[in-house]
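With one protein chain removed, the remaining protein chains of the complex are shown where they sit.
Chain lettering (A, B and C) follows the sequence in which the chains are written, and residue indices restart at 1 in each chain.
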Amino acid sequence: MSELLRLAGVHVTYQSSGRSGVVRAVDGIDLTVDRGEVLALVGESGCGKTTLIRAIIGLEPMTSGSIVFDGATVATGQRELRRLRRRVQMIFQDPTGALNPRATIYEAVAEGIRIHGLAGPEPELVATALAQAGLRPPERYMPRFPHEVSGGQRQRVLIAGAMVLGPQLLLADEPVASLDASVRGEILALMRVLVDTTGISIVAVTHDLGLAWNIADRIAVMYLGRIVEVGDAEEVLADPLHPYTKALLSVVPEADRMEQQILVGETPDPANVPSGCRFHPRCPLVASGEAERLGIIDRCRSVDVQLVASPGGRRSVACHAVRLPNDG
Amino acid sequence: MRARFVVGKILGSLATLAFVLAVNFFLFRVVNDDPTGSLFRGRNLSPDQIQRRREQFNLTGTKFEQFLAYLRQTARGNLGDSFLSNRPVTTEIMEAVWPTLLLVGTATVLAMLVGIPLGIHAGWKRRSRFDAASTSFSMFTYSVPDFWLGMILLAVFAVGLGWFPTGGFEDAGSNATGVAALLDQLHHMALPALTLMLAYIGEYVIVMRSSILDTLNEDYLQLARAKGLRDADVRRRHAVPNALLPVVSLTALNFGFVLSGAIAVEAIFSWPGLGQATLEAIRGPDFPMLQGLFLVFSIAAILANLIADLLYAHLDPRVGGR
Amino acid sequence: MTILELRDLHVTYKSDRGDVPAVRGVDLAIAAGETVGLAGESGCGKSTIAGAVLRLLPRDTIVGGQVLLNGDDVYELKPGRLRAVRWTAAAIVFQGALHSLNPVRRVGEQIEEAIVLHSDRGDAGTHAVRDRITGLLERVGLRPDLARSYPHQMSGGQRQRVLIALALACEPDLLIADEPTTALDVMVQAQVLELLAELQRDRGLALLFITHDLSVLSTTCDRLAVMYAGRVVEEGRTVDLLKTPQHPYTRALARAFPTIGDPRSRMNPSGLGGDPPDPTHLPSGCPFHPRCDMAIEACATADVLLRPIRPDRAAACVHVAVSA
Partner (left out) sequence: MSDVASYSPRTAAWARRRRSFSDGISRLRKDRVAMIGLVVLVGFVIMALIAPWMSPRGGLSAVDSINNPTWHPPSRDFPLGTDHLGRSVAAQFVWGSRVSLLVGFAATVLTITIGSLVGISAGFFGGWTDAVLMRLTDWFLVIPFLPLAIVLAAVLDRSIWNIILVIGVTSWPSTARLIRAQVLTVKTRLYVDRARALGASRPHIVARHILPNVAPLILASVTLAVPIAILTETTLAFLGLADPTQNSWGKTLEEAFGAGAIGRNAWWYHFPAGLGIVAVVLAFTLFGRGLEEILDPRLREEGARR
């Protein structure tokens, strides 16, 4: 597999209107996405996962860092962004809000074609995209308004509107979080089929590890603007190394479960990033005295920890306590 | 409330005041480039007299110098002399403030006291017969020009039935004192106050009703009911405190219009207040007087606006940087 | 002892588009110390049941059947008695904590209101009441000084804890939790679930747990009832029901929440074709048949009610053999 997207040192910070000044929403991300790969970006709300994918498509201004897409560095000019936005597309958590209530489904799907002046008979392009997204027969859906179809169908319309441009990368922001359980699986299956049939890559932002298990090839766990663990989805979920990943996995409600590792305290605040390892105030290793026993407690408190790759490069973890196995 | 919030609001009000002063100056002296021409239209003044007037009204020097002179004067409380009476505008206005304050203040308070409960009840019992009746009534009074309503009331109750005097503040030549004088004034005030109250009431009913309707679907009302509160207590303790917030600021804002609210109605009832003064100034035309009145009306509104903001922030814990 | 019993409950809303049958004959019983989960997708009628128990539905709603709370039919109670039963016999933890708390009143006052309302003496502001509020807040893991805060000053997790404290204020026999963790982050959700489980254990509460998320119920409930189109389509003990779901809908729903590590669901998301039915236009016959992969001809015409399979287990499907 070859590389499609490479993020290096991506930062997104804003001036907060309130008290403490700077919000470090995305605080130094290095990440790659291969062609035909599904990457799940998981974490709690406020960890910067949505901001990160919005920055990739230029909806959020990047403060520093670089994005290389398909071998070329992405410039930030209007024209370059526009060209990029044909090859990178996005779908949203709330498909109801993402569709203009006054535009028909046909118009919603055709909008991208018109913006980019794509060649070809528009009705057929729209019909193909709708059918590909599972809305068959397409002509039945074309003249409808968004409020006349169900939530799952709206998400399919969004997918059709994105896929009609033939993108190489699809960014999906919590694509099934607002959908009913029974519909959820259908949309995920569709996403997987799109990858297998068109070779597109998907970056899916989610708080749901089950989604990663269902469709992702790789998984990246984010905490307070940083990636703390990344690797093959099956490996990470079977054998999490970072204490945060372990905690996240332990609280997935399941009938026969492992020992729960419930982190105390609130969802962390990116306006107020702790010193040292940013996870240390909530880290179970610190709380249980394990870090002290390992003799790393001072480093946890004062040394900012970087993502360290395994010798084979397939797994990376950012934790003072973790030594990676050799995965060749 | 944070001090920063309060200071910010005060500074904002001062900026508005500066804007008003500028408007007040430039409207009268720039729109009409040389006001002496139009101000004294129809009067036979010698060039010498005109020159004296010019100096008197700071019409010499550049526009900017004139503006500064105007600001200095205004800051000292000098608003010039009335053309009609030749007395200082400040004095004239001071004399007319009290009757207006009394009349419109009374009417506003009454309209509030009646309108707010009506609106609460109508909103709470939405689509009831009471709601239909009070909403139609409000829409009707809202559509009636206040002075015409005054004319009708005057025609019916003063001229037709003779129950009330046809105008004025008290009986001419009466030298009653104490309770008798007070009763006489109340007798004179009854019709104009009723007119204004009817004119204002609709707004309170409509705003209060829609504000209650906004809260009806709130989850916290459902929770209050689930707790076992009576319907009346759910309304009193949970719906009304929230729904009153927008009405509180409406009320405060309306107090800003107390001084300027009754111009036409005062004219109908020959009520010796600021409205009557405005009408006379228009007829003159008495520009210094108009200018002074406009300034006073605006200052009242700015103050009321400031109070409304601060009051809102005080009542709503979510506002004001707490 | 049975705390809550629903007997053939029917609820029909009035709307501009006609009658909306939201609940169409539900039987359910909860005993003291028992946790029962009610699962289903949006529009299946599960939240309506929460409102129906305390008679909180809109005035023009038609309610049929019986709701027995500690043996009394809630719909037969006089207004005064009904108000006394509310919050003391059953209290609700509503979904959406931000909107369930009055924004202009301190959270302490809102808890105090419930305590004072249901105590014999008018003892607002006394030490006893203040101590009680402190105790409640501490019990749900909050600092007592938060009583002086306004809802908007708290985090989502804190507000949800306040709602739980509020629900416990009058020591109810039954706690109804309506999607109590839906708006919360995964970690906070785990905290709240743990708290609810603890409280239930400590106080022997009956707990009715309503959610769309079957996986949440799997860890917290003794028994489960799965709703579809206003009816319970399957019920049974949690482990039993999830291990061997009998109704095709339950099966699909259970598969929709994958077990991480289960190779069958790896790279194989599972869902259910079609969409949840519109309550105003329910399909004929078994309302699930248009989405059912096991539907036979009869399903389109013959409606199926819950069939007992064995003690503690029932499902509403033609494929379920009726036990003797």
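Before moving on, here are some points about what is shown:
The rule we apply is simple: a contact is a pair of C-beta atoms (placed from the backbone, for glycine too) under 8 Å apart; a residue touches a chain by one contact, two chains touch by 3 or more.
Keep in mind that this is a model prediction, so the values were computed, not measured.
Touch, as defined at the top, links the missing chain to these shown chains in the whole complex: A, B. Note that of B:S134, B:T251 or B:T278, the residue touching the chain absent from this view is B:T278.
Of the candidate positions A:G9, A:G97 or A:G265, contact with the unshown chain belongs to A:G97. Annotation: of B:L113, B:A155 or B:L186, B:A155 touches the absent chain (contact as defined above). In the full complex, chain B contacts the hidden chain through residues 12, 15-16, 19-20, 23, 27-28, 31-32, 139-140, 142-145, 147-148, 151-152, 154-155, 159-160, 166, 256-257, 260-261, 263-264, 267-268, 278-279, 282-283, 285, 287, 290-291, 293-294, 297-298, 300-302, 305.
In the full complex, chain A touches the omitted chain through residues 57, 59, 78, 81-83, 85-86, 89-90, 92, 94, 97-104, 106-107, 110-112, 115-116, 121-124, 126-127, 137-139, 142-143, 145, 147, 158, 161, 165.
Please note the rule applied: only the chains that are shown with their structure count from here on.
By the document's definition of touch, chain A and chain C have no common neighbour. Here the chain pair with the top count of touching C-beta pairs is A-C.
For chain C, the chain whose average C-alpha position is most distant is B. For the pair chain A and chain B, the distance between C-alpha centroids works out to 57 Å.
Computed centre separation for the pair chain B/chain C is 54 angstrom, with centres defined by C-alpha atoms. By the touch criterion stated above, chain C contacts chain B in their complex at residues 51, 54, 56, 83-88, 91-92, 94, 96, 99-105, 113-114, 117-118, 150, 152-153, 166. Residue ranges on chain B touching chain C, taken from their complex, read 218-220, 222-230, 237-238, 241-242, 245, 315-318, 322. Of all the residues in chain C, the ones that touch chain A in their complex are 41-42, 155, 157-158, 185-191, 193-194, 212-216, 218-220, 238-239, 242, 249, 252-253, 255-261, 265-273, 275-276, 291.
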